[in-house]
Structures are given as structure tokens and as C-alpha cells.
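Heads up, one of the protein chains got dropped from this complex, but the rest are sitting where they should.
The first chain written gets the first letter, and so on, giving A and B; residue counts start at 1 in each chain.
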């Protein structure tokens, strides 16, 4: 929120001050500004979602469902008639209380995975694996890092809503999530999800701060996931790629078509490609996922200074099993942390140091809109050709 | 519910449609049909039960407490003055959020175990042990399967109550529970628990469907548990046994008395017997557990086509530690899954395929009623004698 603009603010949750609002809503009609937007907070009851807080952020054209209880993830969205997100086998937001990250050899995270945008991190992300920490006694101890870390399964400790009272009547949901332990990391995520009435886009502004007294490792990856209708047979990834390499031999076999999607296929095994993106002079880049007819698309814009590594997850499995692709800008690739550390891709935050990152997600509907988005990608590309590696890179993939 | 009969229906929980009824009840008096029956829903607060939903299904003579939050288990029951169930060290239903199935080397399930009928399954049941799965990367991965699987610790996603408006005024509680994960099983359990006013019995009708896009393994076992007053010194298991074998050397020592129970005994180690049952021409069988005086009994009826393997769990431990026996018809024996798989006893469900199974539990009070039940068992037995094996069978028990 531009601080010079007067704004309305509502605190929905504040652990420190004992504030919790179970049900609340506000709309443009009520405030008589900004048109047809609406922000609504509710709490779910029953089943695996019991106790989950949801916030619907609807700017009139684009709406999102934010899940403070799952680390400020964005479950799904809608732009006009176009669905944003994917159809996971897990149909509802699962309360973190029901997720055991340690289960199935560290794959428990998968039992709650259904979001359009879920952060992986903050102390670690990527494949589960053994890591060595120094325990409270000052001794080396082997622990298991679990798939994609903890942040998506930690409820927010503070949630605010803000509405700008002057044009463009900015709409914001802010959440604060702490990933912390005695003798462990003490990382604070402050996330603002912002849009404006009538817009086709929203932006996530994250600040991650090391509240601890010693330097701390930090990793963040934005797992942005789309299925039908944007994903279909013939959909394409259009991006200003500098370099792309398959993660493994399975991906290598399909390197020729790494940027094209097939139809839903039962028993499909994921294909993952590691990339570095080109950017404009300010370090910004944009990745476009467009359907076959080039009239439905979503784009992800971000700074390669903040998120230098991009992972493409192609999982064109059957509709039942999750037909989905993940566009994943991150501070590193989602390999086991020890590998990323070895290759210098794990961020270190000094005490009090902050790391800023985020993504802007735009929905493009109709050929004209998709064409405009495409032009933006082409402008960043500037006619350069990607370096396409046919085999996994030793520097990118553990053998 | 016979679909031709008009019925009253109430949805108590429906995640998809955001329905959750915290407190509700209905009785025969209110509806002026069927007599003294009553169905009541409530939510528990405080302690380890905080958030647990309970449904009391009382047909006037027989009442059950169903626990939707624990996978539609049946906690306990009462037939006239006779208690149905057992006295576990765990006195109240424990919310799955407090159960860590991975704890104690995969034995965490035991911290919530107190039901009269609890399903074991659906992706696995039996002893904890290592299994090999194919992970999201298409690689073999060793994971730990936990004791008796997950289904008893997953809250239902939908709960309906139905009451038939014409004789016999059928009373039904229906629940739907999903055991699912991205890159994992996607199994749907639809369970109907049915009785009629004044009856001495209830039936569980389960349908398990593979919602996934690829074939999936499925296992289900009905762990039916009884203690005092039906279980006492001199109680007997009366069943149309085709073949019985001890699970291990501990059970083998007592094979002569496998069908007779001792008194509560401090420090008792469980004795487990694996059996195959005879059935009538339709494949139905019936197992009777009767007290010494043959005036208190419970019987379990089911189809051996659905549940071909029967396990008898004798745990005549002290009253404090859980004096109980388990009658356990299942799709296999409760050995570690890899062993059952090797012996072809794990069900495979194709995409969309359904598996039907269930049990009818009848309470028998008074010598006449027990005698009638006995006759039914004798009719199935048809004078045939069980094959009693004195040592564990290689095909039934891992060494």
C-alpha cells in the first residue's frame, strides 16, 4: 500500500493481541468505492478442513482464495470465466494438523498439495533427504529434511486486510507466518497479496527476515500450478530461456518437446526441466503458459535477481491423478538441499537481514490479450535463442 | 435405503457444499414413526477429543456411537443392558490430529485404539514394515507402512442421516471418507451403517472405489473388538472354521484352546490365529463369540467372497491393559503388506472399480437367542470339522 494514500484496514487475526475474526466481509458496494470488488473471510468446519481459514479476494474480474492456515498459499482463482489452478486429487484445503511431513519417507507434504500457488521453503525445500545440523548440544546430527519444507503447513500468526481509499483502490491481504524453533531457524515471512479492482493480475510481495541471532539458510520457491483449461494437449510454455537442461533421463528423453504439453496420460511420470531465464535491464522476466488456441494463458513475472532459478514441472497425468504443470521460480532448484548448498544456491541471511521476493500472476483471456503477453516475453528474449541441453547438467542435477 | 421407500434425509457434513451441523437430533417421537429410536449428532470439546464428531444411532434396543472423525469407526454400543465393545486404556475417542501414525516405529495407531469396530486399511493394513513405492520422480523409494493404515484416522468428508418413512423405518448413517494423496492412493470409502427400530443388529455396508487413474492396491479388515461382559473366562469362539493356524510360536503353544478364552491375565502376550471360514451356498458365514454361560453373545456375519481371511486376536490381558478379543474378517491377514502381496492376498482395484464389503453385527441376549445364533453357525458348518494346524503355516505367517 502506498503509504501516502489513505486506506481502510481490518485485522482479522493477530496472535500477539488476541484478535481472531471468524467471519467478515467487505465490498466495494459497502464502501462505495472501487466498484464490484469483495473481500471475505470465513472458517471451515468438519473433515480435514476443520479449522481452516479462507479469504476470498475478488477484484470484480479476478478472484483468489487465500489460505492463511496453509502459510498464505493461494488455493485457486478465477478470471472472468477462466479457472486458475488445477484439479488435485485433494479437493479441499487440508489443515496442517492433518499433515505429517515426515510420513512416507518425507513425502507427507503431498497429502495437502492442491494449491495454485504454494511456497516451498523457508528453511529448506526440494526433495526429501538427509541433512546434517548442529544440535543443541553442539553436536552434528543427521535429520531428514522433508519435501518442500514447512512453510505451506504453518498457519499465519497475523492477517490484515487493507483497501486503498483513493484510486486505484488497492486491495491487499497481508499475512505473517513464522517458521521457527528453539535451536532452529527463526524466519519470518511477511506476505502481501495485492490487486486492484478490475485488474487481470495480482502480485505477491514477500519479505523473509531472519529473526535469529545467527546467520540462517533460507530457500524459497513459488510452486505455481495450472491445469485445465489453460493446460491442454498442445499448450506451450513460452519463456525467455537462457539455458534449459533435463533433470534426469526421463526428462531427457522428451527434451525436444520440453515446452509443449501432451494430453492427460494415465501413469505418466513427471518430467522436470531446470532453467535459467533471460531478463530485461531491471532483471525482470516473464513466463507464459498458453493453451493450444492461444486464447487462454497465465503469465508469471518476477525478478531473476530474487529468484534466479526456474523449474518446469510437467505432470500431464490423468485428470484423476492431477493433470498439472508447475512453473517454479526459486532461489534454487528443488533438489535435495545438500546438493543445492554444495553448488552455492542456498541463500544465507544474516541476523536481521531481509530477503525480498515475489511473483506477479496475470491471466490472459482472448487472443489479443495472449498476444500482448507474448510480445512482452519476446521483448525480454530480444531474439536470443535458448541453450538446450540434451542431458542432465552435473551442476544442476544430482546423479 | 430401498430407493422405492420415501425417506427423510439430513446432511450433517458436506465439505463440498460447506455444510457442517454441530448439534442435531431426531427421534421417533418427533417424526411419530418407528417408536423409540433416536439419532443424535454432537461435537466434543476439550482434551484429546476436542473437535471429534459423534453420532449416536439408537434403534430403541440397540445403540451405537459412530465416530465420523475417526473414519466412521464405531466406538461402542449397547444392546438392552449388554455393553458392546471393550474397555481400552484409551477412554475417549482421540482426534486424529493427536495421532502420529509414524510414532514408535509405526505403532502410533495404538494411541487412539478403543473402538468396537475399526476399519484397518485402505491402502494398507497389518504390521508396520518397509514397503517400496514408486515416487513422483519415477524412482523406487522405501517407505514405512504404519500399523493398520490410515483410514481410522481420517475424518469423514460427508455425513448423511436417513430415516425410512415406511416400515421397517430403516435408520441409516452414511459417511464418505477419502484416503488420498498426490502421487499416492486415491480411495473413496462410502459407508452406510444401518439398523431398524427394535432390532438386535446393525449392518455396515462399505463401498471402496479407486478414484485414481491407475490401478491401486486396496486392503480392508474389520477389527471387531469385544471385552466384558461377553468376553470372560470360559467364553468361546464358535465359528464354521475350515482351517486354522497359529500366527507364531506363542499362539502355537495354545492351539489346543484357540477357541476358548482365559481370565484377565497381567502381562499376557497376544495370541493370534489365522483362519479360513466355511460359508453357506451364497458365500455367507457367521462367527459367534459367546460368554461362558451361553446367555450373552455377539455374532459377526459377512461374505467370505468379500472378506476371505479371518484373524482371531486373543488379548486376554488385565482389565487395566485391555481385556479384549478381536474378530477380524479381512481381505487378507494383518501381516506386513509385502508378505500379503507375495501371497496374492492384496486386492487390486482398476480405475473406477469398486469393492463392496461389510459386516452384520448381532447382539444375542438370553440362552434362547444365543442358541438360535449357534444353530445358524452349525448350519453353515454342516457337520464339517476344522483343520487345526499346530504350527504356523508358511503361506500364512512370515517367519
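Points to keep in mind about this one:
In this text, a contact is a pair of C-beta atoms (placed from the backbone, for glycine too) under 8 Å apart; a residue touches a chain by one contact, two chains touch by 3 or more.
Worth saying up front: this structure is predicted, and the values here are computed from it rather than measured.
Of A:29, A:141 or A:391, it is A:141 that touches the chain left out of the display.
Annotation: of B:11, B:56 or B:100, B:100 touches the absent chain (contact as defined above).
Remark: the omitted chain is touched by one listed residue; of A:44, A:67, A:84 or A:101 this is A:101. Of A:155, A:264 or A:322, it is A:155 that touches the chain left out of the display.
In the full complex, the hidden chain is touched by subunit B at residues 44-51, 88-92, 95, 97-98, 100, 102-105, 107, 110-111, 113-114, 127, 248, 250, 264, 266-267, 269-270, 272, 317-322. For subunit A, the residues touching the absent chain in the complete assembly are 13-16, 18-20, 22, 51, 53, 96-97, 100-102, 133, 135-138, 141-144, 154-158, 178, 180-184, 186, 211-214, 351.
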